[in-house]
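The complex is shown incomplete by one protein chain, all other protein chains being positioned as in the whole.
The block that comes next holds chain A.
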Amino acid sequence: MDNLNHLIEGFGHVMTPGNLLYAFIGVVVGTAVGVLPGIGPAMTVALLLPITFGLDPTQALILFCGVFYGGMYGGSTTSILLNTPGESSSVVTALEGNKMAKAGRAAQALATAAIGSFIAGTIATLLLVLVMPQIVDFAIDLGSPDYLAIILLAFVGAAAVLGSSRIRGFAALLIGLSIGTVGIDAVTGQQRLTFGLPQLADGIDIVVVAVGLFAVGEALWVAAHLRRKAGSVIPVGNPWMGREDWKRSWKPWLRGTALGFPFGAIPAGGAEVPTFLSYITERKLTKHPEEFGKGAIEGVAGPEAANNASAAGTLVPLLAIGLPTNATAAIMLSALRGWGFEPGPLLIEKQPVLVWTLIASLFVGNTFLLLLNLPLAPAWAKLLQIPRPYLYAGIIFFAAMGAWAVNGQAFDLYLLLVIGLLGFAIRRFGLPVLPLIIGVILAPIAELHMRRSLQLSHGDPAGLIGGPVSWVCYVIIAIAILWPLIAKLVRMARGGGSGSGGDGPTDRITISTEATA
């Protein structure tokens, strides 16, 4: 019950008129940016992180939590009204959501998404309150070798498990790790990969990397392939739901939450798997199977709830262990560190006020989101009609502003352009962005833990292996890396057909074939 008292105290910090205003601004700006086509939650938080630089940490945090939830919700509006999900976690929402919108039920689709997100977000944040202290108790005994193993597991998970091509995943991860090593070595003070440039001595700021990859890279990529006529937007009135819609939505909301939270909380979980699982669950359990594929409300309610619950779930490893499991969390981690906080088991002990204020602002942001989005949906829908030259010019404009705000030097903008071209290349060649961004952020932390482990063992390499946690991690890593080989052996043992190439995408099920199966 101690937690509850802390939480109430946290609410006390948020519930001042000034702070509520910051939460409000965060939600409005976050939704407005998140709803723009082509901008997912990760790009939203990266673009808007610089606007918190001038604030004190508590206010920055409150503003940022609003941006986080606003960006999440904005994405689902886009996928329902435009059938073109901004990020993979909204793919499933678009399946039924856009069909509903086309059938004239856009208002109900938006309503079930908004209310479902609110309910899932609230329950998942409560779960966060309950679960996090347990994870902290567990994590507090972990040593550097264990952290190293957990981070390596996150690397391998992001590179090899998510995404379609392992070799491209590892390539992206290694590019990220290389960017992460730029700068002065923290222990010996030697410059690595700085080429004598003083601007690189402190490393490349994560805002520059994230904004470059997400915003500039996306704008350049779209510029090369601009669709000359914009997709048609479905007009929408105020979201509302009838009694029947409520009846059909509340169970999918709860089931989606139950699926989303745990997947968000495990390394390499993410939102794609739970939203997809929620979709197939609802399709199996529905009383209206004939509507699936034509706009079933359950197919929007469940995945949207799962999406939001998993977003709250990602905060568990982020705050308790300091481990980001998706791109948005990775940017939040660097934001927290920028404000002078080191996420990890000690954070809740050293900075309890901060942690509980953060959690309280999640509740507040989530509530604002519901209050705002029901009446404002028609206005958001108008944003979808912005002419594309203005939209992408605006994205580049905000990207330049964000990169300038970091250090106030033109060098960062040139760096932004270079990283934007890298972002162009990874889109062109199908390299995943998640391992890259996680690599940039965690490379210095991984190296630190590696060196600390060896320091404790006086240079004995055996010191790199810690307790049972690291053993478990290394076993999972070995399985993940050797998986193509294992799968091949299993097939051969069964005497089945010829094994396909190790890196081939052939042994995976695509979402489209599953959805029509």
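Worth pointing out:
Note that in this section contacts are C-beta pairs under 8 Å (C-beta built on N, C-alpha and C of every residue); 3 or more make two chains touch, one makes a residue touch a chain; residues count from 1.
What we mean here is this: contacts and distances are computed from a predicted model.
A single chain of the complex does not appear, and UniProt lists its protein name as "Membrane protein", one of "Regulatory protein, luxR family", "Membrane protein", "Raffinose/stachyose/melibiose transport system permease protein" or "NADH-quinone oxidoreductase subunit K".
For the chain left out of this panel, the touching residue among A:14, A:33, A:150 or A:177 is A:177. Interface note: of A:273, A:330, A:370 or A:473, the residue touching the hidden chain in the full complex is A:273.
Panel shows chain A; residues 37-38, 50-55, 78, 82, 84, 86, 88, 91, 161-165, 167-168, 170-171, 174-175, 177-178, 181, 185, 187-188, 190, 192-193, 216, 218-228, 230-231, 272-273, 276-277, 387-394, 396-398, 400-401, 404-405, 408, 410, 413-414, 417, 421, 424-425, 427-431, 447, 450-451, 454-455, 458-459, 483, 501, 503-512, 514 of it touch the chain omitted from the view.
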